[in-house]
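With one protein chain withheld, the remaining protein chains of the complex are depicted in position.
A, B and C are the chain letters, set down in written order, and residue numbers restart from 1 in every chain.
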């Protein structure tokens, strides 16, 4: 057990995977000598050699396509996409090959590829560096999509993702790379299941679901709300595809109210699936329609405006107020209603 | 007013657009001499010349990227993607450029690009020829996404899409190309608005929403249900992004029940957005959770199995039965319950 | 232009690069060992590579050509009769595929497009397996590992990267096998194919890029994809290349052997452009009369790969009538077997819909499958038939 940053926890998980399985290879732009632009692979090429940690030529389709070939040959490629916004050139290989080859070949060919994607905003970057493209992948059958939110999960889940025989998109909330937390490296890859959601704080009034970068914000919101006597149950999805509906449903059956928050655009985002899926599963327990607090339906804006675009504590609480039918932005607030 | 096929109606719309605006250019693989694999551009290169109707080299990113350059230069490119499953190499150009350039340049650069995509299944094709990728695009801010379902709409909407100053993904339900209907070529591009949904049949018990390939099936389902005394209001969305929530909401306020059907995979499909959006807008009018009748969360299967994957009349009616809490597949049917 | 088929560079003058003569994708003469009339010509570099090909070996190549053409014709007929949904004929490309396919070792690994049925035949793919995809019964015809050939790729060009990655794995394993990527002239435009060249060159991967330039990508002539011979593209990526007469089975064998030997010995990738011609339609759904002239077909019919080898064998006295008849009967027997395999192919069960999407159970899918099974139960349908 030691205290380490979220980023270092991923590094440790990668190191462990390289250590344990000679078939694990890391691929990506600048991941070797430089250790990646976020230094997540720092030191790994030095320790494992350039045949295990490959600097790839600058082409994401090329990286993903050669990863497919390596998987065909029995390797377990772990691909780093430098930033969220650069995954699209690889989209065809991901959607048509990585996601489908196991099905296409009736199970003969496995694609145990892990795609690491630093994602999300809030780091003051120019365009294409703050995207939240997860919904494209959660809608793609054949893929698994996960996002850790704590150093411990970052460590455990990267190992689970690499150990998984199916392709996993592993979305790293890059603005949390420097957050510190305890990491127990002796935890195995068995529990919790890679697909299992985590109840972050228990509560009785509202279920607040999120993942990755906004889990901390959601927890803070729950803390702030408790001052107003509102009890929020915060759930960290961890797995975005498939969603652990069991855990969310159990919570909503208790609270009767669901708020979902993510950075991605609202329309067609993961919140839509979650709202639809929960309504399907426990309509009669809902006291209010599921509320979505999300990024707007706009291209990611310039960094001076990103704080408006990204859901924050206040916007989440406004959503909670809506779910509870308390004064909120839509009803118009009572004076002093804003925190 | 004349009777023509769905496919020919698109051809007529393209011809009219080429005629009226010298800045309209058609681009795509095999669209010139061959007239496209579906013959939608048949005769257009002969009549307008190979500088207006271009056979493109075989690369979808290349086609989309050069279309962006042509749009920069003031042209209105109409791109044909040969089949739904071949749009992914162009995904990066669509998502990062076509969708964002207008926003990026604060309105200085317009991207009046129309992307024609024959989509959907049911034609007995091998893999990659029967995809329903629309949800990737409806989740992409900056794009408009539409899908016609009748020859008249095919004609009017292709003209509207081309006239629109924003990029439009125009999804053509390819298995309906040969369906015939009346087309009034004197209809202008003004009404109905490209964004407006259409009430196909009025009804009072359930609102059944769909688009493109399944509109006919939905209409047939409504007809069949009327024999059982069930009154279904069928809505053809026409515009998938943005969705005309006003029309759907008005219907659901009346019926209290919503069934959504599409061929695309369920999780994260357009049905999720519609269910979430309608629940948000008129939760208190819902008598039942919105029901989704969709393709499964699987890669598109081999054609011998596609009839199982694709929602058909019976599966839609089963969904209607669920919404109405009549005996259905989930409750287990009363003997003779299956039509 | 060099006449030995090796790629020559552009001529340079003081100043900028100037191309010799009008740019044309057929400007360079390809390597050939046997000419269209069946006459064998000596070739200093390639003769040694096929020195072992004696009369019996030539006859085996001939048998291959006859059989795969017969398979192709039968499959086309099966499609016309409604037994297959679609078929992509390889008519005209037999020599390119057999010449290269027969150069491979069992432990080499092939990544092909949809048209390489003769290559699949060389790899030992079963007759029924050739048809599964086209009958609509499965999305892949065979288990790639049983024949060391990937399931044919429909996304144009994608497999070039797969072959390159696989070859990187061969290097990492310290093995001396080779990955081979087959693709068409149209595919050369795709980003994936070009990126594959960069990756292959950078990692010096043991991969052979085998481009069958059959002059057409559906209705698009090769000139739309390439203004100069396709084989000239690779050297700019640091990859040696060769342009070969794709209708000369012996030349195809020779250049492929050379490329494989280079790859096995650590010499990295090679790019082969096999110049051939798609004598049939793109697929059975295509009508080539809409876009090409009859005289083009005639031109290439005179260069038919099968007729050429037959003429050569004949000139050697290796094609007596009874032998030719025997070969033909054998081909007919194979065709009959193919037909039988097609018609008796079992229908896939609806439960197959949900299998192998993931290698582990998946909650989303289990729920959908459970629901669909309950739905089918409404109709009292067994899992082998649907509601209709």
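Methods note: contacts are C-beta pairs under 8 Å (C-beta built on N, C-alpha and C of every residue); 3 or more make two chains touch, one makes a residue touch a chain.
Given the structure is predicted, the values throughout are model-derived calculations rather than measurements.
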Query: When the whole complex is taken into account, which chains on show are touched by the absent chain?
result: A, B, C
Touching residue (missing chain; options C:76, C:117, C:139 or C:194): C:194
Task: Among A:33, A:191 or A:204, single out the residue that touches the unshown chain.
output: A:33
- request: Would you mind spotting which of B:68, B:161 or B:320 touches the chain that isn't drawn?
  value: B:68
Field: For subunit A, the residues touching the chain missing from this view
entry: 29-30, 32-35, 37, 55, 57-59, 61-62, 85-86, 88-89, 124-129, 266-267, 296-299, 301-305, 307-309, 312, 314-315, 318, 328-330, 332-333, 337-338
Field: subunit B residues touching the omitted chain (full complex)
entry: 25, 51, 54, 56-57, 59, 61-62, 64-75, 77, 89, 92-93, 96-97, 100-110, 141-142, 144, 164-166, 195, 241-246
Statement: Listed in rising order, the subunit C residues that touch the chain left out are 2, 4, 6-19, 23, 44-46, 188-192, 194-195, 198, 201-202, 223-228, 232-238, 240-242, 255, 258, 270
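Keep in mind that, in the parts below, only the chains that are shown with their structure count from here on.
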Message: If I average the CA coordinates per chain, which chain comes out farthest from subunit A?
response: C
Field: Geometric centre: closest chain by C-alpha means
entry: B
Query: So how far apart, in whole Å, are subunit A and subunit B when each is placed at the average of its C-alpha atoms?
result: 30
- line: Cα centroid separation, subunit A vs subunit C, in Å, comes to 41
- line: So subunit A residues touching two or more other chains come to 61, 89, 92, 96, 100, 103-104, 141-142, 241-242
Message: Can you pull out the residues of subunit C that are in contact with at least two other chains?
response: 138-139, 155, 191-192, 352, 357, 362, 364-365
